[in-house]
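In this view, the complex is presented without one of its protein chains, the others remaining in place.
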Amino acid sequence: MTTNPHLPTKQELIDLRREFHRFPEPGWREFWTTARIVEELERIGVDEIHLGGDALDTDERLGVPDERELGEWFDRAASRTDRTDVLEQLEGGRTGVVAVVDRGEGPTVGLRVDIDALPITESSDEGHRPAAEGFRSENEGFMHACGHDSHITFGLGTLRTVVASDFSGTFKVFFQPSEELLGGGKPMAAGPHVDDVDHLIGAHVGLDYPTGTVVAGLDEALAFARFDVTVRGESAHAGLAPNEGRNAVQALVTATSNVYGIPRHRDGATRVNVGELDSENAANVIADEATATVEVRGESNELMEYMRDSVRRHVDSAAEAHGCEAEISLIGESIREDSDEELVDLVAGIAGDTDGVSTVHRRRSIGASEDATYLMRAVKDNGGTASYVGIGGGNPSGHHTPTFDVDEDCLPIGVSVLSEAVLDLLGDPV
Amino acid sequence: MTTNPHLPTKQELIDLRREFHRFPEPGWREFWTTARIVEELERIGVDEIHLGGDALDTDERLGVPDERELGEWFDRAASRTDRTDVLEQLEGGRTGVVAVVDRGEGPTVGLRVDIDALPITESSDEGHRPAAEGFRSENEGFMHACGHDSHITFGLGTLRTVVASDFSGTFKVFFQPSEELLGGGKPMAAGPHVDDVDHLIGAHVGLDYPTGTVVAGLDEALAFARFDVTVRGESAHAGLAPNEGRNAVQALVTATSNVYGIPRHRDGATRVNVGELDSENAANVIADEATATVEVRGESNELMEYMRDSVRRHVDSAAEAHGCEAEISLIGESIREDSDEELVDLVAGIAGDTDGVSTVHRRRSIGASEDATYLMRAVKDNGGTASYVGIGGGNPSGHHTPTFDVDEDCLPIGVSVLSEAVLDLLGDPV
Amino acid sequence: MTTNPHLPTKQELIDLRREFHRFPEPGWREFWTTARIVEELERIGVDEIHLGGDALDTDERLGVPDERELGEWFDRAASRTDRTDVLEQLEGGRTGVVAVVDRGEGPTVGLRVDIDALPITESSDEGHRPAAEGFRSENEGFMHACGHDSHITFGLGTLRTVVASDFSGTFKVFFQPSEELLGGGKPMAAGPHVDDVDHLIGAHVGLDYPTGTVVAGLDEALAFARFDVTVRGESAHAGLAPNEGRNAVQALVTATSNVYGIPRHRDGATRVNVGELDSENAANVIADEATATVEVRGESNELMEYMRDSVRRHVDSAAEAHGCEAEISLIGESIREDSDEELVDLVAGIAGDTDGVSTVHRRRSIGASEDATYLMRAVKDNGGTASYVGIGGGNPSGHHTPTFDVDEDCLPIGVSVLSEAVLDLLGDPV
Partner (left out) sequence: MTTNPHLPTKQELIDLRREFHRFPEPGWREFWTTARIVEELERIGVDEIHLGGDALDTDERLGVPDERELGEWFDRAASRTDRTDVLEQLEGGRTGVVAVVDRGEGPTVGLRVDIDALPITESSDEGHRPAAEGFRSENEGFMHACGHDSHITFGLGTLRTVVASDFSGTFKVFFQPSEELLGGGKPMAAGPHVDDVDHLIGAHVGLDYPTGTVVAGLDEALAFARFDVTVRGESAHAGLAPNEGRNAVQALVTATSNVYGIPRHRDGATRVNVGELDSENAANVIADEATATVEVRGESNELMEYMRDSVRRHVDSAAEAHGCEAEISLIGESIREDSDEELVDLVAGIAGDTDGVSTVHRRRSIGASEDATYLMRAVKDNGGTASYVGIGGGNPSGHHTPTFDVDEDCLPIGVSVLSEAVLDLLGDPV
């Protein structure tokens, strides 16, 4: 067991992670985050930095917020960085960045990390270390509650280590926006830098594994789709002329009742849920509009599609039943793609030899949805291999909770495992 | 107050009524009933007797039972009468008869009575007079529980009285089949004998009015439509492959839930109900078929149509939501048509002068549905007048119950009022 | 026809009405409005002015907003009046005022007017007179869109006229808060000043009657109840553990579906509607809370109670079905109470003799809900008589619309009819 001499120090990684932790930005609004990553990329020294439409296929983005919402976050970012040159390229929610290091002949290896945060108000309890130690979120109401601050740190730390090492071939780091909305994976996979990748590694911190545990292949991400549903009818006075309305609430209620009743599927697990039900009609007015967000999942892509198509059919039919019109917009989607056996072997071997690693699992179920799968699929479709790696971090409370945190000892472990795997996959220097 | 000397005796009327009471036949199956009426018409002596397609427009019939069902009742009738000459003309459920007495120049006056019975098992309790006095239904499971046996008696008794009296003009008695199914009024109105009627009177016995009460105009019959609904999907094993079914039960349940929720209407009372819900699928099989009978009513024809169209839309949409097909067949329909003021005046006046009548109401709400309205509408559309008259009969229990009966003192009252009204409307003899 | 010489001029009435129109305040937030009325009462000179708990039974109030909301309107009022002595008595939403003029022996006569506004943004269109002539609402988003500005003017104008006239007995004017929420009538009726009233008159302007039309008795107010419904369950991750949730959305959807399906009632018209459906759960979280506002109406109090009790039962049962708890808060209620024949006679007679009145209807249906009925009921329960009078005002667009307005010619007509009726009911001076 030898340790790469170019690894950043633990303190350097901690500093980076805490800075990103303080300024969480949700999907398609990672303006400051992207600019700050670019600054680090410049410091490390990479051959290419791709932003905006050069980083991903912006037409494929899902769940992009409206202009007003984007503008507020853009302005907030602009007040925190002087890199207006970068910000300009991100306008309209075209966040994310791809870094490329080109050392000539040899394989192309990719590392994918996600960079967005969640609309969760971070705990200010003294027992919550970010609060106690002064790096709690400064974007009130938003929080890195899923560890993407660690993921950015993995990406930058690995890049710095690899750049300082000898290798031949090309190394790319994909700083992907908007994973939480399951909106960024597909456009990044459709972007110009994934097609020639031979081996792709993704990574996730935490997942209730203790520090020192590494999972070489996180599999069985549930395929997923999320919709915004709007039902439009016609209002009328509920006392004077109830029959003159076309009741959007009745339509949405019928649809909701039915989507929960979509039959179980013989081929495996499915999920459906309705959130953000909303109608603003006063009680004395027949609702002319009602909205909801619906999501479905499946153990396979086919199962997700079965659920997705059923939801569409139920919403359309319920609207029709009540004389309304329905609008259904896909705002997030992900597929299932499992890890390749060769990469699982490789990562498991490296992890077993890594300082601080006490337990290695070859494969485990991730149990949730994840859109790194789009990049994995693209690489595999071109004959490459991919794996999604778990880095245990002893998270004291669950992901997506106000007291989520990680044991920062996991940062050097993650960087070490990932950079060794990347260097192993790249060619020896010519 | 003079009494028409040609009136039948009370005992004659009682005998007639009790004979019809013993052999009740439901809608479109009144084979024996029609043949028996024809016998009486021949005894009385009328100018024309119209049967089958000569009595009504058979294409307009609603709710006609299937061949097997018709055949059983036909055979039963054939075993009770030797009038095969009449029965032959009724084959295929073409029941009912129109009698015409033509005395030359003068107005054409019509009397409409209905002749069908209900699928109710008559009480055999000793307190129920038909049971105690030996004229309980001999067609087990069926019963004259709405007084149409009395109506036939009104029709024959009035006809006999009028025939024996002097008048000029034409008198027609419409013995209408299938009122309970609301299936016979429309085809009889569309038949060849209604168009030239100048004045039409209909009559109903009972309605919770005591003997001695007459209502000159029973109004506000609820407009009505009844459907047979069949939803067809596809079966599948509920344990092994629930997703492979197209669940007719889920579709029908969604439709049912929604039709009960059709909005109230500003313009007045509406009604909806679902009956005979049925799916035969074993619990371990996804239902491939589910059926129901749905009925709607409205205070006006427009309100009924609002409900009817809403039911259709809900059934179609719910079927579509669950990948099924729906078949909706109209099996009964009636409209609202109120009584004309002139006839109300006339009948009220006559009733007030009739022996045995103690109370006369000019107009009352009938509170139920009734398809005599189609004949009333046809007459009025041609510039005539119509009224639907109530003859109190002190019914000891409600209509459509196993212990329904009438005080037979009402029979001579009814015949007297109706024949006086008819003769008044006909011309004096030339 | 003589005209009371003490009537205010039309311009005085217009000025008053326009001032109140500029500063509309919604129910329980009529702080400035109450203070401004008090100033006028002091100017007119009355014997007693009752505020806060002296005006109404504050425990009976329904639909009182939360502290924050009350505070904002209180502060706004405080910035517009220096009558902090009055405002102090209104804290916590204890708005409204009762004025008493006591002239010794004789009948006690009451006039009830309501003073609150609606959460409607007033039109700024030039065709809308308040906009064109500079008295459009200055409380943006709120508007006197139901004519209560005119009602206050009727109250003050009538009081001024009566005070200036000779009579014996006691005259009370009830300036009732929160009619739009149907929350103020009941507490005012339960307050200390209604019980001894012998004759009560209420008044409403507009209602699509032209100026010059008076309705002596507006009847058939739909009895009404409105609820806030909150269903509480338990959240869970919709992908990882859907079974661990207790789904408040499923419960509310079941309840909503069922309340729309509450059977029609034989005794008359009923209404039900669901508004403000809301659940804030993200789509990947089983909803732990969902809320709605539900309202029901009935042609009679019994019909409203039938609907109200059915809603409660459905909400409770649906919550139970899904393992949730339901909280149902009554936030508004009104009853039906029709006008007394004697007062209808009196008002119709006076109106017929009033300058500017061209049409008098004895009784008309009001078609909506109204809580003056609580005061009418209280008076009648004590042996008194009551009537609710309509004063046509040629409103150019419907009540509760952004362009509602009245023809101000109706103001002197209303004051004239009401003051004559009041003086007639009071005793002649001793």
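Order of writing sets the chain letters: A, B and C. Residues in each chain are counted from 1.
The rule is simple: a residue touches a chain if its C-beta (ideal position, glycine included) is under 8 Å from a C-beta of that chain, and two chains touch if they have at least 3 such contacts.
Small disclaimer: the values here were computed from a predicted structure and weren't measured.
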{"item": "Visible chains in contact with the missing one", "value": "A, B, C"}
{"item": "Touch with the omitted chain, as defined above, among B:4, B:168 or B:273", "value": "B:273"}
{"item": "Given C:258, C:300 or C:354, the one touching the chain that is not displayed", "value": "C:258"}
{"item": "Hidden partner interface residues of subunit B, rising order", "value": "222, 224, 226, 238-240, 242, 249-250, 252-254, 256-257, 260, 271-287, 290, 293-295, 297, 367-369, 400"}
{"item": "Interface with the unshown chain - residue positions in subunit A", "value": "257, 260-261, 263-264, 268-272"}
{"item": "Interface with the unshown chain - residue positions in subunit C", "value": "240-245, 247, 250, 254, 257-258, 261, 263-267, 286, 306, 313-314, 317-318, 320-323"}
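The definition used in the following text is that only the chains that are shown with their structure count from here on.
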{"item": "Chain whose Cα mean lies nearest the overall Cα mean", "value": "C"}
{"item": "Rotation, 0 to 180 degrees and nearest 5, that superposes subunit B on copy subunit C via CA atoms", "value": "180"}
{"item": "Most distant chain from subunit A, judged by the mean position of its C-alpha atoms", "value": "B"}
{"item": "Centre-of-Cα separation between subunit C and subunit B, whole angstrom", "value": "50"}
{"item": "Mean-CA-position distance for subunit B and subunit A (Å)", "value": "69"}
{"item": "Residue list for subunit B, restricted to those that touch at least two other chains", "value": "257, 261, 263-264"}
